[in-house]
Structures are given as C-alpha cells and as structure tokens.
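First up is the structure itself, then whatever we jot down about it.
The other protein chains are all here in position, but one chain of the complex has been omitted.
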Amino acid sequence: MRIELRVNGDDYRREVEPDLTLLHFLRDVLGLTGTKWGCLTGDCGACTVLVDGEPVVSCLQLACQVRDREVTTVEGLETADGLDEVQAAFVSNGAAQCGFCTPGMIVAVEALLRSNPSPTEAQVRESLSGNLCRCTGYNKIVDAALQAARARLLATDIA
Amino acid sequence: MVDVFVPDTLDEAVGFLGHHAGAAIPIAGGTDVLVDTRTGRSAPEWLVDLSSLPGLGGVELDGEVLRLGALTRIRAVELDPELQRRAVALVEAAKVLGSVQIRTMATVGGNLCHGTPSAEMPPALLVHDAVAEIVGLGGRRSIPLAELFAGPGRTTLGPDELLTSLRARVRASSAGSCYLRQTVRWSMDLAGVGVAASVEVEGTTVTSARVALAAVAPVPLLVGSATETVVGTDLPSEVADEAGRQAAAACSPISDARGTADYRREVVSVLVPRALRIAWLRATGAWPEGVPAPVNGVWTEEDL
Partner (left out) sequence: MPAGPVGELQVVGHRLPKLDAPQKVTGQIAYADDLRMSGLLEGAILRSPHPHARILSIDVSAAERLPGVRAVIHAGNVEQRRFGYGDDNLPLKGDKVRFIGDEVAAVAAVDEETARRALELIRVDYEVLPAVFDPFEALEDASPSIHDELPGVVGNVAMRWDFDDGDVDAAAARAAAIVEGMYSAPQAAPAPIETHVVIASFSPSGHLTVWSPVHMVFMYRKALADCLGLDWQNITVIQPPVGGSFGGKIDIDSHDFIAVMLARHARRPVRLVMTREEEFIGTRTRQPIHFRLRTGADAEGNLLFRDAEVVSDNGAYNAWGSHAMLVAMSTITSMYRVPNSRIRCAVVYTNKNYGGSVRGFGNPQATFAVEQQMEELADALGMDPMDLRLKNANQSGDVTPQGMKITSCGLSECLRIVREQSGWDQRRGTMRDRHRGLGAAAFIHVGGGARIYGSDGCGAIVKVDDSGQVTLISGSSELGQGSETALAMIVAEEMGVPIGSVQVVNSNTDIKPWDVGVHASRTTFVAGNAARLAAAAARDKLLATAAELLGAPPAELRIRNGMVEVAAEPDRRIDFARAVRRRLLREEGTVVMATAFYDPPTEHQDKEYRGNISAAYGFGAHVAEVEVDPGTGMVRLLNLWTAHDVGRAINPMSCEGQIEGGSAMGAGLALSEELVMFDGQIAAPNFHDYGMPTAVDVPRIVVNLVETVDPLGPFGAKGVGEAGIIPPPAAIANAIADATGIRPRAYPMRPWKVKQWIDSGERSHVVVAKGGLDDG
C-alpha cells in the first residue's frame, strides 16, 4: 500500500505492508528509533506518538490508517533552541532513569499540555496512567510535567 | 499476513464484509483488533478499515434522544460537556476505559462489537435504553442494545453487518446516572465488576430506573428485577441494598485471576446500591454537577 504522511514536519511517501504498524513504520522504515515499544498491546505507552496532535499508542495503529495525517515523535519535539520545555524539565528533575519509557512519557505530557496548559497534579497523573514507568515511581515525572507547564505558560506570557 | 481494505462508503464496506464473510473483520480504532491478531485470538485475512468512513462519528442530541455514531471516539464521549450533564454514566465509563491514548483511538462501536464481557460502554449505554442501529447487505435494522451481545467475544451481528450508531434516552432533568467499578489497579484496568445505574425521578420519588452489569455474565447484563424494586421509592439505603441483592442473584460470574465468582457476586451487591444512590442524588440535584463519582463509589459528604 502506498501512503503519504508527514512525520516531524517532513513529508514521506512510502510503500508499506498493509498490516505494518505505525510503530514499526517509524522505527524500521523511517529509522526513527526514538519511539520505543514495551508490550505491543497498548498497555505500557512507551510507543506513544501524536497523530494530528492527539496521543496514540503507535503499536496499535496501522501505518496505513494514518495516511495523509501528521505524526509527531519524540524526535520532532526539539526546537531551534534545543530541548523543548518538557524535555528540559525531564532532564532537570531527574525524570528519566533508564529512559526507556521517557520518549512515550514526554510525548504524552506534550499531548496533555496542548489540551490543558495548566494541569493539576491529579490531572497529570490521570493523563499519564497509560504510560508505565518502572524506575521513578512517577514523582519526578509529575514534577517535570508541572514544571514544563509553568515554563511554557511563562514563555507564552512573555511572548 | 493480513491485508487491509479501505472502503470509501458504508455500502462498499458492507459489500466487502459480506463477500469475504468469515475472512474479513472490521477495524476502527484498532485497540482490540490488533491485540487479537497479534496474540492469535483472531486470524482474519482481511481488515476492513472503517476509520475514515464519513458520517459514522459524532455526538448529536435531539430532545431526549442521543445519537452516538459508532465511530465516535471514547475520548470524545469523555470530554463531551452535554453528555456530562445528561449521561454521566457514559462519561464515567469512558473516563475509566484504558488510557488517554486508548480512548483517543478506540471507538464506541468497537467497544460494543468486540463483545468483551467487562467492556465499559455496554452497561453505561444499557441504562440509557440504547438502541443499536445496524446496516448489512439486507438493509438497516434496529435492535435494543442488549440483543447485540451473544457471548464473550461474540455479537449477534451477521458477518456482513456493521453497527452504525446508537440511539439512547438522555433526559435533561430529573434524571441521573452513574458508572462504578471494582478493579485491582485504580487506572488502566479491566473491570472485575462494572455497574451502571440510571434513575429518573419526580420530586424525589423514583419513576424509572435501570441497572446494568459488566464482567459478571457472558454478556453485559440489564437487571430488570433490581429496577422494579426501586421504582416508587425515595431510594432509601435498604431499598438500594435490596436491589443490590437482586442484581447479585441475577448475575452468573466466573472465577478467574480477578476474583472468585462468589466475590464478584458480593461486589455486585455492594456496587449496585452505591451506583443507584449516586444516580438518585444526581437526579434529585443533590450531587453537584461536574463532580465525578469515585471509581468504587465510596464518597463522603466532604467530597461533594
């Protein structure tokens, strides 16, 4: 099947097997290995990416189902100035330990902040419940999300 | 390897499914279908991708009638402000289904048609008297939602048939509903027991009520006897408890990793009165609008 889609701002046209998942399309066809997998059953969230700005688990999304849509992965978040607010907050708060859940977690936080720019701690926890982390106990991830929200609001205010 | 067919119209989809009866299954959000194909629970030759068919999504209200397109995402149900006022059970059921990611992908129709006994949408829709609208090679038909379910993983749909939408009764006032669950984790879990309840009142007196259960029978279960018990009362706790006992008697749970049959029956008898009481508080205006029920229905006055 021939599909066209935009990934991290770049347009791609590729021939894909019809049952290829978006996850494997990103990792094996485009070589974007930043998106991880932990279960392939949608239970861990490590493969979370944005499709048209909405968070999905790319392991349960067929590549052919995202034809003509826009995909954002962890590799697409960096800005011209370097790390974006969420990535920077994950670094400074110690929110990444082994780092394997981190790309999916960061994308999930991005999705949250786009729909809710100043979430409460409970809302952060609720919206990240589809992203398992075995290392951190979530404290520092939640802190990073809250700090990123503040940083982004501040940046918006200044702008 | 599975091939994917992308129909442009509903007729094309139905035609393809009918032509490949047994070898083709529809896929929408994919959150159940792709898990099934990966784990070998199903091995279709064709997936018929419904996800871009026009006209099958959307939440519409016409008086007391809610029309939910089968392709409506669970996330859209969860975030719909009008449903939040009129069909809280549906919103609460949506809120606890999987993760944000899963809810963003999964559809109402998929959740119903996968036939999972523990699924969240069926009981929540059953207590709102949902009717399923179906299209197939033989044309269109409508059935009460309860008649859609045939057993674990099975529906009464023919191989050529698709669920297109649901019609449900959602009153704007003097009505309330609620969805509660017993789970192991407080999030990202399947219901060990799921309970939906709806109540309509005149003043404080119950004029109509529904109780529906998930995960305690081969199919989602509407419990008629529990309903009759509460009509005509102001739903005091002893009446709610009696409805719970009747619901427990009506269900037929199994024992598995999530709990024994006896335990599940007992939990039904606990969650049904809680759900009924919260639905009644909502119907009578005593429960503040916008405040969700706790997952297991345990609340104190401070929470309100």
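Here the chain labels run A and B in written order, and each chain numbers its own residues starting at 1.
To be clear about the criterion, contacts are C-beta pairs under 8 Å (C-beta built on N, C-alpha and C of every residue); 3 or more make two chains touch, one makes a residue touch a chain.
Quick caveat, the model's predicted, so the values are computed rather than measured.
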item: Contact partner of the left-out chain, one of B:72, B:116 or B:182; value: B:182
item: Hidden partner interface residues of subunit B, rising order; value: 1, 39, 182-190, 192-193, 256-260, 263, 266-267, 270-271, 274, 295-296, 298, 300
item: Subunit A residues touching the omitted chain (full complex); value: 27, 31-41, 43-44, 46, 73-75, 77-78, 83, 87-88, 90-94, 96-103, 106, 121, 124-126, 128-142
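In this section, only the chains that are shown with their structure count from here on.
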item: Touching residues on subunit A, where the partner in the complex is subunit B; value: 1, 17-19, 21, 40-43, 45, 48, 54-57, 59-62, 64-65, 108, 111-112, 126-127, 129-131
item: Residue numbers on subunit B that touch subunit A, as the complex places them; value: 1-4, 6, 27, 29-31, 34-35, 37-39, 47, 49, 51-52, 75, 98-102, 104-105, 187-188
